[in-house]
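All remarks here apply to the structure that follows.
The excerpt is restricted to a subset of chains, each kept in its original location.
Chains: A and B, in written order; residue numbering restarts at 1 for each.
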Amino acid sequence: MSDYAPVSEHLDDVDAAREEGRRKMDWALQHMPILTELREQFEAEKPLEGEVIGMAMHVEAKTANLVELLALGGAEVAITGCNPLSTHDDVSAALDANDDITSYAVRGVDDDNYYAAIESVIDHEPTLTVDDGMDMVFAIHEEHPELIDTIVGGCEETTTGVHRLRAMDEDGALNYPVFAVNDTPMKRLFDNVHGTGESSLANIAMTTNVSFASKNVVVAGYGYCGKGVAKKASGQNANVVVTEVEPRRALEAHMEGYDVMPMKEAAEIGDIFVTTTGNRDIITEEDFEAMKDGAILSNAGHFDIEIDLDTLSDLATEEYDARDGVRAYEMDDGRRINVLAEGRLVNLASPIALGHPIEVMDQSFGVQAVCVRELVENGDNYEAGVHDVPDGLDKEVAEIKLAAEGVEIDALSEQQREYMGSWSHGT
Amino acid sequence: MSDYAPVSEHLDDVDAAREEGRRKMDWALQHMPILTELREQFEAEKPLEGEVIGMAMHVEAKTANLVELLALGGAEVAITGCNPLSTHDDVSAALDANDDITSYAVRGVDDDNYYAAIESVIDHEPTLTVDDGMDMVFAIHEEHPELIDTIVGGCEETTTGVHRLRAMDEDGALNYPVFAVNDTPMKRLFDNVHGTGESSLANIAMTTNVSFASKNVVVAGYGYCGKGVAKKASGQNANVVVTEVEPRRALEAHMEGYDVMPMKEAAEIGDIFVTTTGNRDIITEEDFEAMKDGAILSNAGHFDIEIDLDTLSDLATEEYDARDGVRAYEMDDGRRINVLAEGRLVNLASPIALGHPIEVMDQSFGVQAVCVRELVENGDNYEAGVHDVPDGLDKEVAEIKLAAEGVEIDALSEQQREYMGSWSHGT
């Protein structure tokens, strides 16, 4: 048994923290139509009655609304952070004030306490796990395999977590079903295009004080994220330049009316660069050599590997913080190359970053919530291993959002359904 | 043996026809960068040497450039029309003037001669077939099964043709490999979005003399075609309204900033309607009842089943041609509902329609050409039956277009390729 105590015992003024945390949660909930709708359903139907959910996630206002939703659905929830620096103590305290929730998340804990907090969560004997980085799944498989028999299943939010779970799965080492709540069609279409696009540009604007109109904005990669950044930058009257390696994506960008060219050429004309490829070495030495004085470089891809900062640092005769969140590298010819947020995700790692837009998390957490419900209701249908989110659940969340926003749509008539069927299945 | 003669023997002034046809072909070729590029390759490499290609397609200027490309590649080509009304005699004559091409296509032939012309093509003993509606495949399987042994394979352009071939295939009745050259990723992305979108709206504008700015344009269906129509109408400052039955598509349209609502509501406010669903009964009685006086209805989906014209006709107290290509239905309350091109594809069936934009056919025919080459070079790799176009060929056509338009792109480095590989395959 871990003796690591809930957050409320770690804070000086718990009441003030709870009030402040509640306000943050309230703010977020105002812009979470999906969770708001699900609260009504879960509260009325109590689909999670009798379950214990163990969670390790970023404990901030948006997540907190998911946690509370699960509790409203009838579950007992125990939660801790998935990163010692991402916890908001006030939000953690607000959650901990709920009788059905125990929160162990405290900002800035050391490694020992970080793991002690995970242990404390596991002491609740969860029947479900909800992870943002597979900490909970991993701790249970490593340290508490005896719990696995009673575990219905789990959800994992991140790409990296899912990646590792698949590796475990391939090795036959994953012993309960886990939904990969990461890349559903809805998430790809909305988060990446709209969420990443808008928030990356807003962070760039508010970190640098520059405007986009007439700027050459170089977008590296024309996947969903790249499309979003290109579309939103173009919507701010930037002249968008796209670099790509896949000819059909390149042609797609070209047909959209964007300039398409190799990075080496784009480097010469770019005012602002945004990498979105998910690959390494997108902006490298020959590009740095070609850039204009004052170029602004940022990354909207998962890892800080897209801009080759080591080489840039080697090339620079001087390095300094030009502004909060802007690192300037001065070349020997006097040109200054400016890198935002150390080349990490600009919409998450810039000094004023607020994380993903609320609506994006609303949708992700909506999928989490219906996945948890699905595991409770139909967990037996899923074998141990990683599972894609069933299409129907993704669709359900879309339906909830449309309903919550008052958007009605048509339904197929019997004749139409028949016609489509006859067509696709042959006659 | 069919005694149906080539087109040159059917025309009065063959020389004039040939010159005129050649000009039409020249015009199209100026805007076909892919075929232009492939002409150089095919002429230099003669990949089709020794083959005989039997074709049944719409014989007009764009297709004619494909036909000539195949001949330049070393093949002997025999062709006839796939629809008695779509043949341009002058283009047919221009093709027939080529020593390596025999064209039997003549506009307005009767049924007997239509089939006699197909027979004449088959008399050339084709080793490959290229169809736009499977006439050639069908005639060979039904009437000339003895040729099948020496046939390398075929290409089929249309959705309906592919649909029927798949049915044959399921019945085990398709005896050589046929590429379904219809719905490659490139075609979906470019033709449907840009080609159909732009040409539908241009036809509507030039048939009606109305402008789009501030109009409520109702787009039924938010698949690729619907996205194209919505995007281009919005780019003309229309207020776009989308109707859908699939919640995620509906949400996608909503997130784009469009109004989404059921058709019944859209019917009340729409100025111009464009159906793109591929399904039947999209605009029906209750919609007609709700429409404003002067509403304009058009269809950009495959068949003329999306607008329920029979019911509209029943409801109308009077029907007349309000303009060339515009049928007006007057309701008993005096409202006039105007249907373009009899509810058939507005970009193909309106009186001034020019068919698909040249660039769209350039791309389709580019895929056709590399598919024919693939069958000649690697036909043994494909079993009898319907085959999707191999991804590599689709990609090759994208590369040719980019090259032809002078667009260069990046290539993955060894390290990048490794990084991507390690990531997607696990460690």
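As a working rule, contacts are C-beta pairs under 8 Å (C-beta built on N, C-alpha and C of every residue); 3 or more make two chains touch, one makes a residue touch a chain.
Everything numeric in this text was worked out from a predicted model, so none of it was measured.
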Subject >> Per this structure file, total copies of the shared sequence (2 shown) >> reply: 4
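Heads up, the rule we're going with is that only the chains that are shown with their structure count from here on.
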Original post:
Roughly how far is chain A from chain B, going centre to centre by Cα mean, in whole Å?
Top reply: 41
Original post:
What does chain A use to touch chain B in their complex?
Top reply: 163, 166-167, 170, 185-186, 189-190, 193-194, 243-248, 250-252, 254-255, 260-263, 265, 278-281, 305, 394-395, 398-399, 401-402, 405, 407-413, 415-416, 419-420, 423, 426-427
